[in-house]
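These notes concern the structure reproduced below.
For this depiction, one protein chain was excluded, whereas all remaining protein chains were kept in their positions.
Showing subunit A:
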Amino acid sequence: MIEMHGRVKVKTTAEKEAEKEKERKERLIQYTRLLDEVKDKRKNKECFQEVLDASKQVLLCNPDFGTMWNVRKEALLQMEVSQDQDAFQKQCLVELKLAADCLKCNPKSYGAWHHRIWIMERMPCPDWAFELDLTQKALGLDSRNFHCWDYRRYIVKKFGQDLHKELNYTSELILENFSNYSAWHYRSHLLPELCPDPNGTWLLSEEKRLEELELIQNAAFTDPEDQSAWLYHKSEKVLAALTSQLQSCQELIELEPESKWPLLTSVNLMRAIDPLQYKDEVNMVLQKLKSVDSQRDNFYTDLKSKFLIENHLQQVNWHAGSISFSEMSLSTIYCADSLLLFRVVDLSYNELKSVSPLAALQCCESLNLQHNCLTSCHGLECLPFLKELNIAENLIDDVNPLKECLNLKMLKIAGNPVALKVEELGDSLKAIVI
């Protein structure tokens, strides 16, 4: 859909417009003639040369025209059996040239990239090394073209290229430009294959992990606003050397206190080292992030809830049967699966907006949701053992779904819109409302 992207609107005069219109009319006639030619000759097995000529011209001005690539493939299948190997090889070279020409005018044409692969698969003598070199040149022009990266990976596999060479190639690209997200992405696939951890605990061997950390650290120090390196860092989360990482991260924050990426990374590092030890510091940094990156305010709020819940679960007595998260300013529930076995769950005095994660509380008999921001109790009806439910002081205006909770004996709804219309409730609900 490239023709719909980046077409800047320019003001023109009536005169210029008329001239353009005339040009368009001429082009239309020519284009239509080519399409008719392909259509007429396609069915006739004798005329494949004419089909190839006409479709070529269509594709050069419209490389996304799928049917035109198909008619060429049909003609080629025919030539593959009817002509000798040299002639067919020659035609394949013509196809590669056409695909290349089309990619020059639209580097993102799915059809042209696929045609290239299709030809390489069938060619009598494919030149893999040449293709590999070609992708290198193309990536030199646009290092983020993911079609070209995919094509390179295809060639590497076919050619049996040494993956260490590929790794070196990504190193070169990254040293040239740290923001090359595509190159980082490729590394994240190459490294676990080349240097797996012998113990199977990590994706990478210890030695390699440290090397990668160093490369990332260099990238981050060169340019703290660079997203690519920090994103990659997050996924690696390698435990080794984390403390020294945290230290350098904090140095960076001292230099640039308003910079988001070091702040976010320090949170990840602190969580990875010891969530409880760094509990207060993590909170402080999250507060800071909410102000430097206010567009993602709600993300940090939810992240804070997640950490609070994870911390709480680390210290919980799993045999107690009851658990309380009361007054923790939670905006959402995480790790609901871990709550599966609790019979008494207290989530009162938080800022919860949805009950949907609570579907996991399959053993819960008593649930306290007093004083949250819930607008619906839909979803709680799937808790089979629920006996007592407190949803007081929320924004709920319908409790009818709870009719399905057959064991429910006590329901607190004061301080909700629905509390004003208790009379309208069915008898089964009216009987248990307090």
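Heads up, the rule we're going with is that a residue touches a chain if its C-beta (ideal position, glycine included) is under 8 Å from a C-beta of that chain, and two chains touch if they have at least 3 such contacts; residues count from 1.
Keep in mind that, in the parts below, contacts and distances are computed from a predicted model.
Protein name for the hidden chain, per its UniProt entry and selected from "Geranylgeranyl transferase type-2 subunit beta", "Ras-related protein Rab-30", "BBSome complex member BBS1" or "NEDD8-activating enzyme E1 catalytic subunit": "Geranylgeranyl transferase type-2 subunit beta". Residue-level contact of subunit A with the missing chain is found at 1, 3-9, 24-25, 27-28, 31-32, 39, 61-62, 64-67, 69-70, 73, 110, 114, 118, 144, 146, 149-150, 153, 179, 181-182, 185, 188-189, 223, 225-228, 231-232, 234-235, 294-299, 302, 306, 332-336, 354, 356-357, 359-360.
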